[in-house]
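What you see is the complex with one protein chain gone and the rest in place.
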Amino acid sequence: MIQLFGMTKMLAGNQGTLSLALPDGKRVKDLVSVIDAAYPKIGELLQKKKVLVSVNQEIAHEDLEVKDGDEIALLPPFAGGNR
Amino acid sequence: MIQLFGMTKMLAGNQGTLSLALPDGKRVKDLVSVIDAAYPKIGELLQKKKVLVSVNQEIAHEDLEVKDGDEIALLPPFAGGNR
Amino acid sequence: MSLEHSTKADLPATDDEAMLVRVQREDFSIDEELRRVRRRSKRIGGIAMFLGTARDRSKGKDVDGITFEHYEGMAQKKLREIRERALKDFGVIEVLVLHRYGEIGIGDNIVLIIAGAEHRAEAFRACQWAIDELKQITPIWKLEHTPEGEVWVEEHP
Partner (left out) sequence: MSLEHSTKADLPATDDEAMLVRVQREDFSIDEELRRVRRRSKRIGGIAMFLGTARDRSKGKDVDGITFEHYEGMAQKKLREIRERALKDFGVIEVLVLHRYGEIGIGDNIVLIIAGAEHRAEAFRACQWAIDELKQITPIWKLEHTPEGEVWVEEHP
């Protein structure tokens, strides 16, 4: 289950979470591909690094391996940020 | 009448004001000489510019002419100052 | 008991410690939050504070109100990190970091940073660093309500 915030909720059709199946041993970049296929608008923002992926409450590198039970979220630009 | 504050009050024997006669047309430096004669400890601080003279609530140059009715005070170093 | 900052590491972790970093819906009183910081040490002589409030205009548009959304857990974690780094890196005695979420009316409080130190220079440095850092790293999002509709804002200055 992937938590959504801010604009990504709207782009996912106003849902607060995404349920996407990801085989074991996959990485953040594989997750991005799966999201891209299902929600291309979110996928585009992920590719551009406008939306970041967090794993266990830390912003994750695309090569990080995602494990079962990890807490995953999509983070659009923060209110105060300038990235 | 000259208003005293802080340490200058103690140096004048715990009085809050000095009454010194100063002829008309005199300057701040003449006032300093008169004080120096009567209260040498204050005079020394005035010479060293540790204590400043204010005239009408502004710090005064030694050449400023003092007029009848001017509000005069001796200002020891301020609580927050670093002069 | 003396609560000097030099012995702060030995203090029991009380409710107080959790109260020094919060994300909450409710409004807050600055006097009350100041008390939490000041009671930590009588060595505090300079306290710098930043209070962020909701402006009625943003980038030339009227704003009627704001909704803040946060990532529960991660937001608190980042604010705790900010407090700890401010304490460690800036020589301050105590730091409080507080952010509201939910509906915020124009003029209302949004965010509060309090940094208490012996002297003002450290307090200002820590406070300014903390609010800058908060705006960089804290997963909080802002939906502005304008006469033309609602907009997720990517940054607020």
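As written, the chains take the letters A, B and C, and residue 1 is the first residue of each chain.
Everything below uses one rule, namely that a contact is a pair of C-beta atoms (placed from the backbone, for glycine too) under 8 Å apart; a residue touches a chain by one contact, two chains touch by 3 or more.
Everything numeric in this text was worked out from a predicted model, so none of it was measured.
Visitor: Which chains here touch the chain that is missing from view?
Guide: Listed by label, the shown chains it touches are B, C.
Visitor: Just to verify: which one of C:Val23, C:Ile47, C:Ala126 or C:Leu143 makes contact with the chain not shown?
Guide: Going through C:Val23, C:Ile47, C:Ala126 or C:Leu143 one by one, C:Ile47 is the residue touching the chain not shown.
Visitor: Which residue among C:Tyr71, C:Phe90 or C:Phe124 touches the omitted chain?
Guide: C:Phe124
Visitor: Across the whole complex, list the residues on subunit C that are touched by the chain not included here.
Guide: Within subunit C, the residues that touch the unshown chain are 29-31, 34, 38, 42-57, 106-107, 118-120, 123-124, 127-128, 131, 156-157.
Visitor: Determine and list the subunit B residues touching the chain excluded from the picture.
Guide: Subunit B touches the missing chain through residues 3, 5-7, 10, 54, 57, 71, 73, 75-82.
Quick note on the criterion: only the chains that are shown with their structure count from here on.
Visitor: Work out the mean Cα position per chain and let me know which chain is farthest from subunit C.
Guide: B
Visitor: Report, in whole Å, the distance between the mean C-alpha point of subunit B and the mean C-alpha point of subunit C.
Guide: 48
Visitor: With chain centres taken as the means of their Cα atoms, state the distance from subunit A to subunit B in Å.
Guide: That gives a centre separation of 72 Å.
Visitor: Using mean CA coordinates as chain centres, what's the subunit A-subunit C distance in Å?
Guide: The separation of the two C-alpha centroids amounts to 27 Å.
Visitor: Which residues belonging to subunit A are in contact with no fewer than two other chains?
Guide: None at all.
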